[in-house]
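Removed from the display is one protein chain of the complex; every other protein chain stays in position.
A, B and C are the chain letters, set down in written order, and residue numbers restart from 1 in every chain.
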Amino acid sequence: MDLQLSPDQIFMRDEARRLLAERSGSEQLRRAIGAGGFDAALWSTIGGELAWCAVAVPEEAGGLGLGAPELALLAEECGRRLAPVPFWSSACLAAPLVAALGAGEAGAALLGRIAAGEAAACAWPGIGGADPLCGTIPVARRAGGGWTVSATIAAVLDASSAAFFLVPASADGGLGLFAVERPAAAVEPLEGIDLMRPAARLVLDGAAASRIDSAGFSARDFDDALMTARLAEAAEQVGAAQGALDLTLAYVAERVQFGRTIASFQAVKHRCAALLVEISEARSLVHGAARSLDPLEVAAAGVLATQALFRAAEEAIQLHGGVGNTWEYDPHLYLRRAQATAAVFGSTDEKLAIIADALLGDAA
Amino acid sequence: MDLQLSPDQIFMRDEARRLLAERSGSEQLRRAIGAGGFDAALWSTIGGELAWCAVAVPEEAGGLGLGAPELALLAEECGRRLAPVPFWSSACLAAPLVAALGAGEAGAALLGRIAAGEAAACAWPGIGGADPLCGTIPVARRAGGGWTVSATIAAVLDASSAAFFLVPASADGGLGLFAVERPAAAVEPLEGIDLMRPAARLVLDGAAASRIDSAGFSARDFDDALMTARLAEAAEQVGAAQGALDLTLAYVAERVQFGRTIASFQAVKHRCAALLVEISEARSLVHGAARSLDPLEVAAAGVLATQALFRAAEEAIQLHGGVGNTWEYDPHLYLRRAQATAAVFGSTDEKLAIIADALLGDAA
Amino acid sequence: MSIEAFRAEVAGWMAANLTGRFAPLFDRGHAGDGDALPELRKDWERKLAEGGWTCIGWPREHGGRGLPVAEQVVFQEEYARAGGPGRLGHIGEGLLGPTLIAFGDDDQKRRFLPAIREGREFWAQGYSEPDAGSDLASIRTRARRDPESGDWLVTGQKVWTSLAHLSDWIFVLARGEEGSIGPKGLIFLMMRLDQPGVEIRPIRQIGGGSEFNATFFDGARVKAGDIVGVPGDGWRIAMALLGFERGLSTLGQQMGFARELDLIIEIATENGAAARPAIRARIARAWAGLRAMRHMAMRMLADHPEPQVQLESLGYKYQWSNWHRDLGRLGMDVLGFSGAAASADPRVEKLRRLFFFTRADTVYGGTNEIQLNIIAERGLGMPREPRGPSGKGA
Partner (left out) sequence: MSIEAFRAEVAGWMAANLTGRFAPLFDRGHAGDGDALPELRKDWERKLAEGGWTCIGWPREHGGRGLPVAEQVVFQEEYARAGGPGRLGHIGEGLLGPTLIAFGDDDQKRRFLPAIREGREFWAQGYSEPDAGSDLASIRTRARRDPESGDWLVTGQKVWTSLAHLSDWIFVLARGEEGSIGPKGLIFLMMRLDQPGVEIRPIRQIGGGSEFNATFFDGARVKAGDIVGVPGDGWRIAMALLGFERGLSTLGQQMGFARELDLIIEIATENGAAARPAIRARIARAWAGLRAMRHMAMRMLADHPEPQVQLESLGYKYQWSNWHRDLGRLGMDVLGFSGAAASADPRVEKLRRLFFFTRADTVYGGTNEIQLNIIAERGLGMPREPRGPSGKGA
């Protein structure tokens, strides 16, 4: 009933924290920016060697069979250091999607590849909206014994590093889930505001695809299958908020103005303290929602985490003063993540509307 | 083009401020609470001797023929001291209503009475809503050469001190404006949260009434005739916000904790400073809107003033610490005014919707 | 017994007993209503004691039931869910009792603990003073030793002595050493309230009620054996006692919050406020905050919370009190103008009380400002706020 972390969970989190403190610091982030927002070596450690993406993959598919709580802990640590790797896209988004909608050998094989550290990206039209399938849904057609998929997706996160893409598409009058291998797709990188999670335009022109699901699924099924991804996004935001606060605390402890450290000014202290409370509130909700995966709690976690991250990033820039507005200091990297994630899976008002509809009945 | 106050305006405001500092202090407010939220002596000075209610009454009706800017200045000073007199109800609400909708001798006579210091109260069903005429509209019937009005109005502000009531009522299939003398009405005082502006339930049971308008008016006309009252309410809120800040500044300058005045704590300083900015923002809008009487600016002034007053009152209680939560200190009187006025003429979201509809088109 | 069986037992007992002559106590006596029906509530405390529902977390050797945290949580939840009245025994059970168990001598434990557990003696607390609100170290109430009897004679004034007029005893933090300053030289005393040197005056709160008092001591007598620890120990004991204040009552409190939010939802649905997008968003946000508090409590109540959680728990008081204050405003905004005038509907009156009372939440028990100082200094290691030049002030 309580939310105490198990010794295994604490160990996993602390190891992740240690690794990323070492491998995803400011300098490494700068190098990753030059490489399109991706650190291949770090990914090989995380995805391959340490098999973080196997965490929530079922044991029968070669995973550890753990769940959302563990993913959330790792996502939080990745967020804290803005780790430029497709952990969220692969482990928190793609893997649960395949686990929920995939079937048979095709599904198990993909899960095995993700567990082994191959990066996956998900392509659907409405990533910016509360409804992931809004917009023009890709079209799958039978071709020979297999399928082809055609679509243009305006923005796919972590597309450039992906080994394959998961594409929900209309097929046989229903919805199906398809996998398209990277070579079959045209990937055009976009200049996004989040420098650590690059997006790309994806063009599939009759690309060969394999079908993962067995008998189709509803839009509702698809939405439900994203619950872990929504939760992990909030976890990552909590981590990033903490990371921005860490930066701020370190800076104000050193920076001297008027003969005192900035940290000694009470207004600064109070704002940092209030931020800690806000982050801790969001973190509590993320931990609780990771156990329940209740859609309302997940939406609520998204609301609180989005707000905590934005404030933390805003305050990081403000309390860094002049240098907070320079490219070479890190606060803006967190602001970029804050704004880029503010509308994934719907804006704050759309998330609140989900809760309000449940508590108060539909507005209309 | 600029918004400089004229020497006459400054003189009027400063005299009002001086008078109310002397006559509407904490002790006098306590006595007024005992007298149902009304200070008869102060009212006799303000309404009678100094003729504040004549300010915006046209000269031909015995007034000074000034306008909303002057009313706003006086309302602001009344708000600052929570003066327990029906200035707003009589001078800012009733008088402009009669001036806009009244006609002929009947209207002029009423204006003359208000200008001479008789208190007036306005009774309509929807005072809490954005639409003042929502709810059951009173019914007027012809009786002999005159009219009678029947209605039960749940809450009429400043009813107890009123010499007569203005009642919009359905008459001859349209809307008419009627005056009912106090003796013809049953007034049942309510325990309201604003101790300085008492409300009462008003029962009119075939009460003799005189018709003020000549040929009826639309709901829209009625709404337009309330613009000065809306503006003056915002002015009063700005004044009350300033009054709450005044209290707070005086207290924190005296109160010592940890061997220092509370005023020396930077977090306290910053909050007081931010409040000043917020109040000044609302005040600027009130002064500007008083000149334009543009409905959007008046709505905006209401939004900013409501927020400034609530924050100022909330901070007054908080920064007074323990004693801020006691009956005998004044901050709660401001909080009461803040909450009581938050929804007169519509809530903040309804006021914002007026603006949004104009800028963006109707929502639906 | 399984936790669910225990839950059923509590619920069953409450249903069977909060009825008949105790029925009027349903949902009464909580914050803002704390002085309601005092005699009946004292009887209720004795009823609880008979049922074995007082001091369930105290160790067995001190008369408690030694129940683990999970069961205490369940008790708090079910008590609140059943509409159990505000606990007049709270200060004795939750504050003074644990203090005596930790610091009292055997004689004191024998004399005081059973009376608390059985609902026979009620306690008030005497910490704050008019010039020492947030700044406990600067208190001025003096305790001088009477050389003949060895008793202590106390002179001074305490404020916010909650429910002192309904209590038998008060514990008092006083300056036991002439000329001492700050946290040094303080003494922790236990004093009977029904004696000539004590005068209790109600403090009227902004909502109109009087749950708190100012208590004046003019040579009030404390028996030589009724001090906890030794003279000079006062600060250490007082700080430990404040630590006991946090904790399990949290979940019962949250259950109360949930009932308040439900009431607001009910009224919003009735009066049409639920159709307004801004109100909908605020209600949803309040729900999110409440769930966050719930999970925060679940993290804090783990048997061995990790350091991260201990750090975060410094912020919990700030979190709940500001949430609650916002809820109080939300309730009024849902009522709209109809909340500004009086109402025959008791639900409206409840929301009006909530609005006023929650203003105190961010002040009592450590103001927002003190909480943020503590979080920044103890939690984040930021520099301490300097004291002013004098320990006493202007």
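Keep in mind that, in the parts below, contacts are C-beta pairs under 8 Å (C-beta built on N, C-alpha and C of every residue); 3 or more make two chains touch, one makes a residue touch a chain.
What you see is a predicted model; the values in this text were computed from it and never measured.
Hidden chain, full complex: it touches shown chains A, B, C. Only one of the listed residues, A:W124, A:F164 or A:F265, touches the absent chain: A:F265.
Contact residues of chain A toward the unshown chain are 127-129, 154-155, 190-194, 199, 254, 256-261, 264-265, 267-268, 310, 314, 317-318, 321-322, 324-328, 331-332, 335, 339-340, 342-344, 347-350.
Panel shows chain B; residues 1-5, 10, 249, 252-253, 261, 263-264, 266, 268-270, 272-274, 276-277, 280-285, 287-289, 296-297, 300, 303-304, 349, 352-356, 359-361, 363 of it touch the chain omitted from the view.
One chain of the complex is left out; on chain C, the residues touching it are 277-278, 281.
Here is the rule we use: only the chains that are shown with their structure count from here on.
Centroid distances from chain A, each centroid being the mean of CA atoms, peak for B. Averaged C-alpha coordinates give centres for chain B and chain C that are 40 Å from one another. The residues of chain B that reach two or more other chains are 265, 267, listed in rising order.
The residues of chain C that reach two or more other chains are 277, 369, 372, 385, listed in rising order.
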